[in-house]
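Missing here is one protein chain; the remaining ones are kept as they sit in the complex.
Order as written gives the chain letters A and B; numbering starts at 1 within each chain.
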Amino acid sequence: MTTAQKQLQIPGEIAIEIRKMNKWYGQFHVLRDIDLTVARGERIVICGPSGSGKSTMIRCINRLEEHQSGDIIVDGTELTNDLKNIDKVRSEVGMVFQHFNLFPHLTILENCTLAPIWVRKIPKKQAEETAMHFLTKVKIPDQALKYPGQLSGGQQQRVAIARSLCMRPRIMLFDEPTSALDPEMIKEVLDTMIELAEEGMTMLCVTHEMGFAQAVANRVVFMDQGQIVEQNAPKEFFSNPQSERTKLFLSQILGH
Amino acid sequence: MAFATSRAEASKGGFRLSMLIYDTRFRAITLQVVALILFLLFIGWLTDNVIRNLDAKGKDINFGFLWVRAGYDIEQTLIPYTNDSSHGRAVIIGLLNTLVVAFFGCILATVIGVIVGVLRLSNNWLISRLMTIYVEIFRNVPLLLWILLTFVVISETMPAPAAFKITPAILESRAALEGIEAQAGGNGFWSRITGLQTLSLPFFLWLLALIGISASAWQYARSRLDAGKAALIAAIPAVLWIVAALTVFSPSLSPVLADSEASAIGPTEPAASKFFFDSIALTNRGTNVPAPLLDRPLGGTEIVSVPVNYSVLAVIAVIIVSVLANRSVIRRANKLQETTGTRPTTWWISLLILFLPLILLLVALGLHWEVPAFPVNDEGVSQGFNFRGGIQVMHSFTALLIALSLYTSAFIAEIVRAGIQAISRGQSEAAAALGLRPGRTMKLVILPQALRVIIPPLISQYLNLTKNTSLGIAVSYLDLRGTLGGITLNQTGRELECMLLMMLIYLTISLIISSGMNAFNSAVKLKER
Partner (left out) sequence: MTDTSHLWVREEMLRPEPPPLREAGLVKWVRENLVSSPVNTLLTVAGLLVAVWGIWTAFPWWWHSVWNASSLGECREIVAAAGGESGACWAVIKARWHQFLFGFYPPEHYWRPILTGGLLFAALAPVLFWNDRKSAHMVGFAGIATLAALYAVSANSLAFAATAVIFAVIWVAASLRPASLIWVTGLFPFISIWLIWGGSFWNPVNQLLAIALGALVARVYYNNTSKWLNDAFALVIALAAAYVASVVIGYSDAISTDFFGKLREASFWQGFGQQSDNVFSMVFGALASVLVMALTAAIWLLLAITYVFSAVLNYNLADLAGLIWGETPPEWAGSAWAGMISLGALLAFALVFVAARNRSVVIGILAGLLAGGGWLLYQAPKMVTYMATDLPLTIAPVSSNMIGGFLLALIIGVTAIAASLPLGIMLALGRRSDMWLMKVLSVGFIEFIRGVPLITLLFTASLLLQYFLPPQTNFDLILRVIILAALFSAAYLAEVIRGGLAALPRGQYEAGDSLGLTYWQAQRLIIMPQALKISIPGIVSTFIGLFKDTTLVSFVGLLDPLRGVTTTVRADINWKGIYWEPYIFVGAIFFIICFGMSRYSMYLERKLKTDHR
């Protein structure tokens, strides 16, 4: 597959660099020689068939999973076994999960202020102001005192985004943020993400929302069997896929 | 590039001490090594203290006392024991006593607990309330209170053995009463009816039962027949019940005629009487129950001074063989069902296989019951001071057994209730929609799932019950705690040895039970896949 890989022009400062990264689950080789460079402000969409290792890769970037060989450098900090580096990276990188993972025992506001207060050590008042700012931005400031269980799925996911933003991250990771949602809720979450993209946030997004990819992404990365098979600008990627696997995948996903 | 320097510094900087704490590869190891050192030091500190304390007291650690003459008596023993036996044997006696209470306690508690738990779920308002009261009362009051109360009540309210005796005075009164009754024209059916004490508790209860039985029968019949026939059918049990009452319970419903002549006569019955077909006597000294005796026992032998009874072995062997045979019958039935689709009726074969060999064996051995009784002389007057024959069960045992089973049954009831409730209503509806009959639904759908929820906590209740037998000390029941941790400890002064040994034994019992539980859990889990 190496022949078809097209090196893209990478402008500006580098946000994430992954080099020759490999990961195994026991005997199972999940990620194979991943090479990926993300520039600051770049918006990348990762897609690929189920089980291809998209989640695993994105989770390696904030060390929710440990890689076994190769380098991952996030925002100038290499992810090694050093706990301090890990903590640093995690506080710089926000993550949004498929199942929201809000803290059900805390109100929306508390969900958003928890990490700033305890990790960033920001005074409570200030943290609350920041939280309200971002909640307003995701258009649910009036729900601040409710509990996650009282919100709809789409609202919950927007809270999850706001919660990450409250840490003022420089990079955002999204792992299928819309795949647990009903169709009418998907739009409100995607709108939030598009807005975020327009502000210049560096984003890595695992999603099968091809419309979103076309509208927002600088680059689409296609993965299969633990490898990056193809990456390209969205227009090229959809109109002129290079590898057979990509074609097959696209035909399945766009076919109906 | 900006990251290059930090990267080189971080990964290729060689070993630094701070990596022991802040590197994920070493952190766990460091912490564990520190913990291990502290732990071993702690153990070493304990050991050192023990050594120095023993030294200061001039003692050593020596289990030799286990082979020394115990010198105390134990009232209730399963295997032979005298005060000449060794402490070690006393320990075994105690252990057996613990196990006996635990065994019977578990059975009783399960039976009561399952009944109460199921009834608590019944849609009968009264019954479910009563069961709730039962559960709440027993759960929320200390076990020790139940043990003490049961013990005190049975040993202080029960009559002395002498109250069961037939004295010459009683015989005289009986003769006198016969005379009166003969004058009054016999003690026919009619006199019993006229003698009914309508304002007494027994009568009221009897009446209530009568109404209940006929109402229930009417309701049952009414669902199939028209009103007139139903009434007729409902009358049958009512009449039977009346007849039974007037013949069998008549003494309590219509006691001795209350006229002046009769009241002048002294009591015609002993102050106390045995119950359960005149076979069990509750006295203030203990409970006298019938003893099983064999006419043609198989004999026995001793292995390492533990007696082995061949007759008992034979009974156990026959039971095991019957159970195995029954299993193979059921398996064959299952196979037949799988191949042909129809299931042969097996229940009567099962019954036969399970019970017939045992009955035959017992008949062959000549089993009969020796009922406790006072010896009587020619006139029928009781002799002696206490019951002869049968087995006298100590009150400490009875009280412990009753209290333990009632207390534990309250917890078991809750477990059973929760287990059944955990199976959603959807399950039984789904089974019904598939056309399974309610009985089959229970057996094939509800029970397998409910048991999976019920059995683990149930076993931990058994564990609790077993450990709680150690409260027997409150009523001087000589179990493991009473012998090894009580009298033996006090006599020998070897606290360390006795306590350690006792904990070891309890721990072993617990581990055996809980490994049984784990085996069950993993078996169930396997099936889940």
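By our rule, contacts are C-beta pairs under 8 Å (C-beta built on N, C-alpha and C of every residue); 3 or more make two chains touch, one makes a residue touch a chain.
Keep in mind the model is a prediction, meaning the values are calculated, not measured.
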Option touching the unshown chain, where B:Phe39, B:Tyr310 or B:Phe355 are the choices: B:Phe39
Among A:Leu109, A:Met167, A:Val206 or A:Val221, the residue in touch with the chain that has been omitted: A:Met167
Residue touching the undisplayed chain, where the options are B:Thr82, B:Ser122 or B:Ser522: B:Ser122
Chain not shown, touching residues in chain B: 17-18, 20-22, 28, 30-32, 35-37, 39-41, 43-56, 60-67, 88, 119, 122-127, 130, 136-137, 139-145, 148-149, 152-153, 156, 201, 204-205, 208-209, 211-213, 215-217, 219-220, 304, 463, 467-468, 470-471, 473-474, 481, 485, 495-496, 499, 502-503, 506-507, 510-511, 514
For chain A, the residues touching the chain missing from this view: 62-64, 84, 87, 90-91, 93-95, 97, 99, 101-105, 107, 114-115, 118-119, 146-150, 163-164, 167
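Please note the rule applied: only the chains that are shown with their structure count from here on.
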Inter-chain centre distance, chain A versus chain B - centres from mean C-alpha coordinates, in Å: 61
Residue numbers on chain A that touch chain B, as the complex places them: 13-14, 17, 66, 71, 73, 75-78, 80-86
In the complex, chain B residues that touch chain A: 1-3, 6-7, 10-11, 19, 22-27
